[in-house]
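Yeah, one chain of the complex is gone here, protein chain that is, but the others are all in their spots.
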Amino acid sequence: MTLFCSELKSNRMEFALNLQKIMLNDNYLIAIRDNFENLLIKSVLNITDKKIQSEEIELHVKNRIFSVIVECVQNICKTEKGSDRKKDSVLLLNRINNGYRIVAGSKIDLERKKRLSELLTELSGKSVDKIREHWRFALTDKKTMDVGKQENLALIELFLRSHGNVNYFFSDEENEMSFFMIQIEISNI
Amino acid sequence: MNLSLNSFKQIHSIMNEQDAVLVYSGDFGQDIIKSMLKYAEEKLESSGIDDLVRRKIFNVMVEMLQNISKHQFVDDKSGARSIFILVEKENDFQLITGNPIRQNIISDVKSRIDRVNNMDDEELKIYYKETRLASRISEVGGAGLGFIDIARKSGNKIEFETFSLGSDQYDFFTLKTRINKNN
Partner (left out) sequence: MERLIIQATEDTPGIDFSLETKEFKITGRSLPEDVTSFYQPVLDWLDQFEASSGNQCTLNISLEYFNTASSKLILDILMKLEDIHVEGKNTMKVIWTHDARDVDMHEAAEEYSELVEIPFEIIGT
């Protein structure tokens, strides 16, 4: 009798089936979890770029999705170089009714949480015109470009591109860290 | 919040539990395969993996992704979608594919995998040559080389598991290869 030694005890790979179900259910295209260091950013963008290009959607919608992903990858998901290389950032892309959803998540410290919180409160619920004003102000203010300013510009861009369709969430973790999640929806119209 | 937060949390927690870094589900066209390979390449490089190991992973990944691509036509009929997962553990990388497969070919696939799993390097080499010769004559070009190739390159047993899709025609077939980070 041949030894079927490759068939392992059940459920070792069941997660693949489960992931597939969830992703199919909510039309996820791709999920990436990593520390998003510089080197990987380019190829992450490459995958999502290719994926978006192959979808049959209008150019300006494609550009909006791309732009949101770029800003998420380069600003939200990005972890400091040299941080203990844990894969604490996530990026997901899925198709929804009449559009696309991008979700980016990252583990952040208290300082960053405070900063993001303030910026997001400023921007939430504002009209597109008001957000453009924020953009003008942020772009032209004489302060040197630091992380905070860069994050501000990135968040403003997310609001602009999605016409305000941004939701976010902070979930407190141990060691004074938080998990930050931001969801941006781009409409097909 | 709403539904999206739930599925996000689910996906995130599964990825965390399983140490998955890349999950792709959908169509596996040439373009998307190329860019996933590029992603893996850069990831391996930045992980400081040595050249030889990198090439192994790369080659195995190509085989596995192309394999999904070849059998994609089943997706629409089964209601399940193909999936590719890249897992990074401390000592190895794992490549996992899942795809719906017609029930009537499962035992054949399983026996082919078991066969290569029970061979050592030397036997695999010979088997590879034999199969290549045979496939030259048959019309199914390249058939069966995939598993042999994967087994040879990964240096580890190919693991597989099938799951029910609640269908009387298709099951979900998952495959895992492991490649050690150090030789």
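Per-chain numbering from 1; labels A and B assigned in written order.
Going forward, contacts are C-beta pairs under 8 Å (C-beta built on N, C-alpha and C of every residue); 3 or more make two chains touch, one makes a residue touch a chain.
Quantities reported herein were computed from a predicted structural model and do not represent experimental measurements.
Taking every chain of the complex into account, the absent chain touches A. Note on the undisplayed chain: of the listed residues A:67, A:117 or A:167, the one touching it is A:67. Residues 38, 41-42, 45-46, 58-60, 63-64, 66-67, 70-71, 74-75, 132, 135-136, 139-140, 145, 150, 153-154, 156-157, 160-161 are the ones on chain A that touch the missing chain.
Definition applied: only the chains that are shown with their structure count from here on.
On the side of chain B, the complex with chain A involves touching residues 1, 3-5, 7-8, 10-12, 14-27, 29, 31-32, 34-36, 38-39, 41-43, 45-46, 80-83, 85, 88, 96-98, 110-111, 113-114, 117-118, 157-161, 163, 172, 174, 176.
In the complex of the two chains, the chain A residues touching chain B come out as 2-8, 10, 12-26, 28-34, 37, 39-40, 42-44, 46-47, 49-51, 53-54, 87, 90, 92, 96, 101, 103, 105, 167, 169, 181, 183.
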